[in-house]
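Have a look at the structure below before the remarks.
A single protein chain has been omitted from the complex, and every remaining protein chain is retained in its original position.
What follows is subunit A.
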Amino acid sequence: MRLNVARKWTKSLPLRHYSTRCDYRQVISEKNPSVNAFVNVSQRPSLPPSEDLPLSGLAIAIKDNIATKSLPTTCSSSMLRDFVSPFDATVVKLLEESGADIIGKTNCDEFGMGSLNVNTIHGPVKNPCNASRSQSEERSAGGSSGGSAAAVAAGMCDAALGTDTGGSIRLPASYCGVTGLKPSYGLISRWGVVSYADSLDCVGILASRADTVKRVFDSIAQHDNLDPTSAPLEIRSLASEHASSLLKSSSSILKDLRIGIPQEYFPEEISSEIVDHVRNVIAQLKSRGAIIVPVSLPTTEYALSSYYVLATAEASSNLARYDGVQYGTYVKSGLDTDKTKTAQIYAQSRTVGFGHEVQKRILLGTYALSADAFDNYFLQAQRIRQLIKDDFNRVFRIPNYFSDSPSQSEDLAGTVDVLLHPSAIRTAPLLEDARSDLSSYVQDVLTVPASLGGLPALSVPIPRPVEPNSTNSDSWPIGISIVGQWGTDDMVLSVGKALEGLNEN
């Protein structure tokens, strides 16, 4: 079924538009030195792309924590500096089978840990928007999928894969002014995706338009036997059919669409400029027939603590394998090392191989799992995660088919189809300020709840009138997020497309 949909989309788009418009490898060689989005670029394909495949002619970049046989997979870590995976990730295989040109690997925060794409052995990614600024005014592309977002924003590819554990696609999409989808957990295979936190990690797509995101999504959102968390087909179709049954009656998706505005997503740290723009968008949506519903997700304030306990705990476990023995960087132990303990030998490689942020998170997670802390930290965080899921299930009209016991909200009157909120509390910060404070964590307040809930979330740039000569900060991109119930990714993408069009009509 998906394939048919994909073909329809393909036909409606001018294929040659992509393949002949520009030579992306040329663009990369011109722009990448200043943006630093790509860390490896593939050879130009020797054969011209076949034209009858869903992604024919599309140049797609891959975040460097997704395994590729033909290019290194460094995860921006010294630990995997020279690592080449013996296999391709399922998503890479699917992209190639769909005719895409895998153009290269993109910079990211080490093992996906960070919000600013500065924790990387490849050097920080520079936000390509308003590129004429001086060096002291260079801004972050956001993280951890900063290279993927910047590559799209700078026109170095048609689309890019990223990964999103707590906002790592949506935040850079917001900072770089591109569209980024974190799909429902379990829709896109994680086989070949280097684990940060298995229960939260999602592969997602960044592109300049929602249409392109959808094209790629349709090609790679398939069940995969190699991923034990891959959602079964029955559940996928239950959710998507339920969603389309609610919407098919009206001609415009916005007509009678119930949009929830969660009050907890406007923390005091948020910039007033962003709030103004979001208000403006809401007003426009309302004028096009959408029903705006204020909603409350009361557990949101605990989401950040829950997220950081769970994500770091899983990270401490997942990163235990990097000891330099089977693969990766191995550092010989010094003469003063106690060689009778294996852990002491490993400590040498791990101390050198992991960056500061990764070490910090491993330590936090190790503590959260220790016998004394487990109940108060890990288990408590899991309980909060359940409360957050309950919050979401209460406000959505569609039940969560991915949960153990999907149940419809009892009172449908106040329920909504999607939630809408700002993607970030501010526009892209200056790279100079990137390391200084805790604000990079506070930012995550807006993105981690959807991750904890396993829900689809799409950040689209708020359409704004182009002001070519503007020099004030207003011209930096602002993203707005659409969050749906599990499995309603198509609906979220359609709403995203409608948002993009607000300024065009």
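One rule holds for everything that comes next: contacts are C-beta pairs under 8 Å (C-beta built on N, C-alpha and C of every residue); 3 or more make two chains touch, one makes a residue touch a chain; residues count from 1.
Keep this in mind: contacts and distances are computed from a predicted model.
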Quiz prompt | Hidden subunit of the complex - UniProt protein name among "3-methyl-2-oxobutanoate dehydrogenase (2-methylpropanoyl-transferring)", "Glutamyl-tRNA(Gln) amidotransferase subunit B, mitochondrial", "Signal peptidase complex catalytic subunit SEC11" or "Translation initiation factor eIF2B subunit beta" | solution = "Glutamyl-tRNA(Gln) amidotransferase subunit B, mitochondrial"
Practice problem: Could you tell which one of A:Thr229, A:Gln380 or A:Gln408 touches the chain left off the display? | Solution: A:Thr229
Practice problem: Would you mind spotting which of A:Leu187, A:Val216, A:Ile259 or A:Ala313 touches the chain that isn't drawn? | Solution: A:Ala313
Exercise. Name every residue on subunit A in touch with the hidden partner chain.
Key: 66-67, 73, 75, 80, 83-87, 89, 190-195, 197-199, 225-229, 313-314, 316-317, 320-321, 323-327, 330, 332-333, 339-346, 366, 369-371, 374, 378
